[in-house]
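What follows is one structure encoded as C-alpha cells, with my remarks underneath.
Yeah, one chain of the complex is gone here, protein chain that is, but the others are all in their spots.
Think of it as A and B in the order they're written, each chain with its own count starting at 1.
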C-alpha cells in the first residue's frame, strides 16, 4: 500500500515540480538575458520581480482564446497539447535520484527519442492548421530541421549506449561511477547538445519561429493558453534536454557526498538550463540552408566517425 | 494485461478505419499516427519493447512527418476532399469490401478452430535483437545497408545542383 502511495507521490511530485520549473524559467530567462545584455530585467513585481510569473500566467489565462475562422479547428486545438504531453512523457524515464524515477524502462533512451520525435507534430500541425503562409513556412522548416537533427541526436547517444551496454538511463548513470561519459564521449556530448538545441528549436536554432522573418512562425495565430502551451512546452523541452544531458554525460545524481543526490542532479541541470539561456543571449540565428548543411555535412559524418572510433576502442579493450 | 491488449487493438482497428474513411489527407494521417502508437503498445505488451520504440521513432516520428510534409506542400483544400468524396461511392468499394470480408471470415474461422494455446510472452531485450541482427542475420543487415547507401547516393545525384548560368549567351556547350 505504502509502496503504491509512494509511487503516486513521486509522479505527482515530479509533475508539480516540472510545471513550476517551466513557469519559473520564464522569470529566470528574462532576468538572465537582461544581465547578459547589461540590463536588469523584470524586478518590480514582488521580491526580485518574482511575481512576474504570476502576472504572465494570469495574462495568458485571461486572454481571449481565439481560433481563427480559416483554421482547421480540431487540429488547431490538438497541436499545442502534443508538445506538452510528449515532453512530459519523456520525463518519465529520467532518474532524478536513486529513488526518484517514474519508470526504469529497458528501452529508456529509445522512449525519449520516440517522444521527442512525436514532439515534431505540434509544430507541423500547429503551423499547418493555422492556415497562414508564415505559419506554414515555419512548420515546413520545423519539420525538416527536427527530423534531420533527430538523426544525429539518436546516433550521438549510441556511443554512451555502447559504453554502458544498456538503453536504461539508470544503468547509464550507474556506469558513470568512475568517469563521467563526457570525458569518454566529448564529441558525442557536443553533437547531442547541438541537436538538443535544434530539437527544442531554441535560439540560435529557432528557425521555425524566427520572429524577424516569419512573425513567430508556427504559433503566430495562437493566443491565450494555447500559446501558453507552446511556451511551457519550450521551457519543459529545455529542462528535458538539460536533464537528459546530465544523466547521460555528467553522471546524473552522482557527486561528492556532502549534498544529496537530487541536489547534484538539480545543480547540474540548472547549469545546462543557464547555458541554454546564455546561447540565446550570445549567438545569432543561422540561415536555414546553413543549418541543414551544417547538420548533414558536418555533424552526421562526425557522429558516424565518433561511433566507429568508440566501437573500435571498446572492441580493442575487450579483447580476450 | 489482456485488457490493455484489447483496448490497444480496438484503438488500432478504429483508427485504421478512420484513416481510410477520412476525406482530408492530413486528418487521415493523424489517425495513422494513432494507429501506429496503438500497434506500438501491442508490441510492447507482446514483449518486444525495441520494436515498439522503433515503431514510434521511425514510423510515427519520421515517415508520417514526411507524408504530412508533402501534403502540406501540395496545399490540398476543399476541392480535394470533394473529389475524395466522389471516389468513395458504393460502386468503388463494394467489390474490394466483399472480397476482403470473405478473407476476414476465413481468417476468423481458422483462428477459432485453432487449439487454444496461451501465448507465452518472453521479453526480448534490445541486446538480444542486436545479437541476432549481427549474428545469424548479418547478411540481411549488410544487404539493406547497401540498398540504403544506393538510395542515398541516388538521392544526392538527383538533388545535385546544376551549374547556374546567369545569361543564356554565357552558357557553355555542355554535353
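For the reader, a short list of remarks on this structure follows.
We adopt the following convention: a residue touches a chain if its C-beta (ideal position, glycine included) is under 8 Å from a C-beta of that chain, and two chains touch if they have at least 3 such contacts.
Rule of thumb we're sticking to: contacts and distances are computed from a predicted model.
In the listed set "Acyl-CoA dehydrogenase", "Na+/H+ antiporter subunit C", "ABC transporter permease" or "NADH-quinone oxidoreductase subunit I", the entry agreeing with the UniProt name of the missing subunit chain is "NADH-quinone oxidoreductase subunit I". With respect to the full assembly, the chain omitted from this view is in touch with A. Only one of A:81, A:183, A:278 or A:315 touches the chain withheld from this view, namely A:278.
In the full complex, subunit A makes contact with the omitted chain through residues 34-40, 278-279, 281-283.
The definition used in the following text is that only the chains that are shown with their structure count from here on.
Contacts from subunit B toward subunit A in the complex involve residues 26-27, 30, 33, 49-50, 52-54, 56-57, 60-62, 65-66, 68-69, 72-73, 125-127. Subunit A makes touch with subunit B in their complex at residues 72, 74-75, 78, 105-107, 110-111, 113-115, 117-118, 120-121, 124-125, 128, 136, 139-140, 143-144, 147, 150, 154, 165-167.
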